[in-house]
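Take this structure, written in structure tokens, and hold onto it; I'll ask about it next.
Removed from the display is one protein chain of the complex; every other protein chain stays in position.
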Amino acid sequence: MAWPVAGVVLQVFVVVAGAPVLIALMRQVRARLEGRVGAGLSQPWRDLRKQLAKEPMAPDGSTVLFTTAPVVVLSSALLIAATAPFVSTTSPLDGMADLYAVVALLLVGSTALALAGLDTGSAFGGMGSSRTLTVAALAEPTLLVAGFALSVRVGSSNLASLVEHAQRAPSTIFSPATLLAAVALWIVVVAETGRLPVDNPATHLELTMIHEATILEYAGRDLAVVELGSAIRLVILLGLWGNLFLPWGVATTSTPGLLALGAIVFAAKVAVLGSVLAASEVLMAKWRLFRVPELLAGSFLFGVLAVSSSFFLA
Amino acid sequence: MSSALYVQLLYLVCGGLLLSAVLMLWRRQLSAIIGLLTVQGVLLAGLAALLGTRDGGVELYAVAVGVLLLKAGVLPAVLRRVLADSGAVRETQPLVNVPASLLAAALLTLLAYAVSRPLVDLDPSPTTHAVPVGMVMVLLGFFVLVTRRRALSQVAGFLLLDNGIAATAFLVTAGVPLVVELAVSMDLLLVVLVLQVLTARLQATFGVTDIDELRELRD
Amino acid sequence: MTLVGAGLLLVSCAAGLALLMAMAPSARTRGFVSGALTCLVGLGGVLAGSAALLGSTWSATATHLLPLSQGELTVDRLSGLFVFLVGAVALATGVYSMGYPQAPRHVEGMVQPAHGTTSRTAQAALPLFAAAMVLVPTAGNVTTFLVLWELMALVSLALVLTEHRSRPEVGQAGIWYAAMTHAGLVAILLALVILSTEAGSESFAEIRDTAPALSSGTQSLVFVLSFVGFGSKAGLVPLHVWLPRAHPEAPSYVSALMSAAMVNLGLYGVLRVGFDLLGGGPRWWWLLVLGVGALSALYGVLQAMAATDLKRLLAYSTTENLGLIFVGVGAAGTFAATGQRTLAGLLMLAAVLHTVNHAAFKTLLFMGAGAVLRSTHLRDLDAMGGLARRMPFTTAFVGIGALAASGLPPGNGFVSEWLLLQGLIHSLPVSGTPDVAVAIVMPLAVGAVALTAGLGVATFVKAFGVGFLARPRSAEAAAAAEVPGTMRVGMAAAAVACGLLALAPLAPVRALESVLGVMPSIGDRRPVQGAVELRLSGITGSMSPLLIALGLAGGAVLATVVVRGLGSGRPRRTALVWGCGGTRLSPRMQYTATAYAEPLTRVFDDVLRPEHDVDVTHYQESRYLVESVRYRQRVSDRLETRLYPPLLAAANRWGQMARRLQDGSVHRYLAYGLVGLLLVLMALGVTA
Partner (left out) sequence: MSLLGKIRRTGRVAEPALPPPVEEPGQPSGESSADIGFRGSVQVRHVDAGSCNGCEIEIASAFGPVYDLERYGVRLVASPRHADALLVTGPVTHNMRDPLVKAYEAMPAPKRVVALGDCARDCGIFADAYGVFGAVSDVVPVDVSVPGCPPTPEAIIAALRGLSGR
């Protein structure tokens, strides 16, 4: 019993400590591709340290919701980091949340920020919040249908058993169903984490923002919490994708060695996926907001193809 | 090769065909559509070759080579020339907007699965299980023909349709006789050439390759 | 005399007292007493219902009470569930309604409209309505059922019309409601009469035994007719049109009763007729139900997402939730028809659990909307805002309701939606080829449910965020004040119910599982095991709402403590909103509900077809200088505007023809009577 718990702790630690580093890594990749040097891998941690020391602010007329939203984002992310199989599939908390519960928890985070954006009473906040939920709402069908495709053959939507099943039968990973689901979920990951071409995380123009616009009013430690929370969400989404479609290395029995290996492999996976994401961002431009439904409809189609081909091509 | 590996490869090829067909519906860049057609030709040839390895028939390899030459070589080349001649680079406004047509494609897939069930039940084998893929390609080909405006996308839809028929034929009967396949491919080539001429004429007459302009010929 | 009987007796006595109460002189006392009596009705319902849910059955017959028939009441677990639901809703609304009425007031010159009413009819009608609803599920034979059903319809109509003096739209809404509910009644009447004549008896008990012998054609006819009738009561597309009209115009406690209790009786009817009396039936019935349910869910949530009238939004959300429930029922029936009882049980459980959840949070939300309406006279979200500081209690309650309605953890809506999804995703076999219909329907159903859930979140974030947070957008909203204690107690009761359902869903689940036993094709097995975690039996899948809630709370506390510890304890400073240095920021520059829904409205343009009009007024000096720009967007119910006008036109034409029959001569009218009598006698002579 001791080691599974240790596994959970390790997992949470890896995710939390690694999240800002992932952000830094992605900025670094981008910088290198642009011929720059970049701020280094520890920069986000410096930013967080500084913001923690700064004074938090709340816009006039906002309610308690504005000040609690960052904490909700962070805690929902932490909860997922503790339950989902990132480092090991033997988490004692495994039974409390399956794929759909995790999806719902992610949505809780976005919803909290969306409410906070409205609570600021600034037009930017409202705009960002409305756009966030537009994307989230349209991404929902893909998420669930692709999850459906993954869980059909396993007969369960429990994340740990999905990963273990994929480890037992690697050939299923190369079946069309899984590959189509992978494409569909990748599109959703891009949309949910607010990367190009859906949202531009580096923009300075309020009118083109989605995620940034909702947190425009946060300062000091609130901002630090929000930044950390969304960084963890990025790790979670990339990590889930990585473990569902590249399940190797996840510890299925919690012995110290396997846990350590699992942690290392997980970090490597997320780092690679993040770098790929960042590199692909250099090659594309942001789309109009009203072409995003096109992207999500496409991903939904891939989801449906995944489900249907899971019973005629497998 | 082992049967498990064979099935795996077969399904991967079929998945690739499915994917390319769907992407043809999604992409509006005509050059991208032609690229997808090329990929599709290669996959189709691969499918034929794969069946050949199972049956060990020389004929199927020949078909594979023919398909490769025609569908991954000649036809795309012709289409690229058409594209070069007509200035149109992208399907500007299809009659059905893209998200809607993607959702329609989802429904068509499920429909294809439903209608091809009887075929599959005739003799259930890994090969026939994949028949719905061919069906989907046929339906999507029709859909493209119905909803696209540019003459070139019409040709693309037509080719998708034909690829679908070929794929279905391969999967159901493990390959049509060599002669038939070649004949089909030949008149296919003919059709494409005719359409190329047509496009050139459209270009010359109306300055665009929007086939809706053909209405003007009525009176 | 069992507890059930006692409860029902209490219900009837309270209803009787309501008639006496109408004679009381003072309006205030009348209002109070009518609320109290409604509570009594609710109490009786809760007692009877819970007793019945625990398994005590009860039946009574009153011969000679009804002509050519007899009043017959029988209570089993299924009726117990709905008696309990209605009772609970009535209990909360009763308390709430005591504080609701408000005479028209004159504030700085302008007269503010009345809320609720002091009219004797309406005050007497409230307990009667509750009582009628409690009694409908206990009806033991066709005639009793129809009589109670019609009583319920008439009394509710009277309640919808309560405020017709102060606002003309109310009359319009009343007409729509009356028309739709009676169209529904006709369908139900036909269905049940055919059923009872074919089965040779009108008592449910005997129909239950003889119905399976009926020809499948008759069964299908009966089912489809009753589905139409009950569907219209449940607000399913395309018969939902009365909801978005009646709910906004009725007093809010009436809307709560109708939307949280009455619509469920539509579900009761379908379950009773389809699963109990007809014992399951073929698969296509339930595929039909599933399809209609999915359409209702999607259409309802789309309209709710675009709506800016708070109560209209809630009405459409009722259509959405009933749609989800019927998706569950339809899927359950589909699998019951093919004998997959595990799945059927799980899905049916999800459906009834969602019914309970919906009753809880919809009561709460309509009460909240009523509280806002009463203290601000506003239903238009675009004019609200900033209520959180002025009405903290109401805001907190509505927040709980909105969380539940958006189906997010740790709300109670999430539990039932999760169960529904589990049922749907396990519908395909792990290996081998699935049945074609299932393989095609289920992915689409999952997609529909998912899109509904996603849009539901957007809808309720809009409703809560725009309506209650930030700064007030109008003088009325700025002048808002918290509502009286009784109303708060009513809302608190519903909120507590939501909380219990969210954190400890297993207790209600145990009770609901026993209900499944009433439906032979499903049978009472336990789809869900476990103490803290909901473990699905026969399917690997588990989720623990309690642990998730605790985890969220714990994480929040932990994060707060750590951040406080690390950060320098600088106090939070309140500053002006950052407007890019803009100097004249006004609350009117906040995002409105219309703006909030705009992107999604544009994405679903083809379904919603919003009507925009922009008028720009220029300074007369130069048309390059804009004085003001005015933008209006209206999203009308397209099903209503497309589907109903032709029907109404046809009805008119028939009316014109019918006019020829009446020319004012009394003799001719009497002649009609004579002819009619002769025809009947002849018919009897021929058949006998």
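Letters are used for the chains, namely A, B and C, taken in the order the chains are written, and counting of residues starts over at 1 for each.
We adopt the following convention: contacts are C-beta pairs under 8 Å (C-beta built on N, C-alpha and C of every residue); 3 or more make two chains touch, one makes a residue touch a chain.
On a predicted model such as this, the values are computed, not experimentally measured, just so you know.
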Which displayed chains the unshown chain touches: A, C
Contact with the hidden chain (one of C:Gly565, C:Gly581, C:Pro646 or C:Gly685): C:Gly581
Among A:Asp98, A:Asp119, A:Glu212 or A:Glu281, residue touching the chain not depicted: A:Glu212
Residue among A:Val12, A:Leu223, A:Leu238 or A:Ala251 touching the omitted chain: A:Leu223
Interface with the unshown chain - residue positions in chain A: 31-40, 43, 46-47, 49-50, 53-57, 203-206, 209, 212, 216-220, 223, 282-283
Positions on chain C where the hidden chain makes contact: 568, 570, 573, 575-576, 578-583
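Keep in mind that, in the parts below, only the chains that are shown with their structure count from here on.
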Chain pair with more C-beta contacts, B-C versus A-B: A-B
Approximate Å spacing (C-alpha centroids) for the pair chain A, chain B: 37
Residues of chain A whose C-beta touches two or more other chains: 293, 300, 304, 308, 311-312
Junction residues of chain C - those touching two or more other chains: 433, 439, 443-444
Complex contacts: residues of chain C adjacent to chain A: 385-386, 388-389, 406-409, 414, 418, 421-422, 424-426, 428, 430-431, 433-434, 439, 443-444, 446-447, 449-451, 453-455, 457-458, 461-462, 464-466, 469-471, 533, 535, 539-544, 547-548, 551-556, 558-560, 563, 566-568, 570-580, 587, 589-591, 595-600, 602-603
Chain A to chain C touching residues, read off their complex: 52-63, 65, 67-68, 71-72, 74-76, 78-79, 82-83, 93, 95-98, 100-101, 104-105, 107-108, 111, 114-115, 118-123, 125-127, 129-131, 133-134, 136-141, 143-145, 147-148, 151-158, 161, 206, 216-217, 220-221, 224-225, 289-290, 293, 300, 303-304, 307-308, 311-312
Contacting residues of chain B [partner chain C, same complex]: 100, 110-111, 113-114, 117, 120, 129
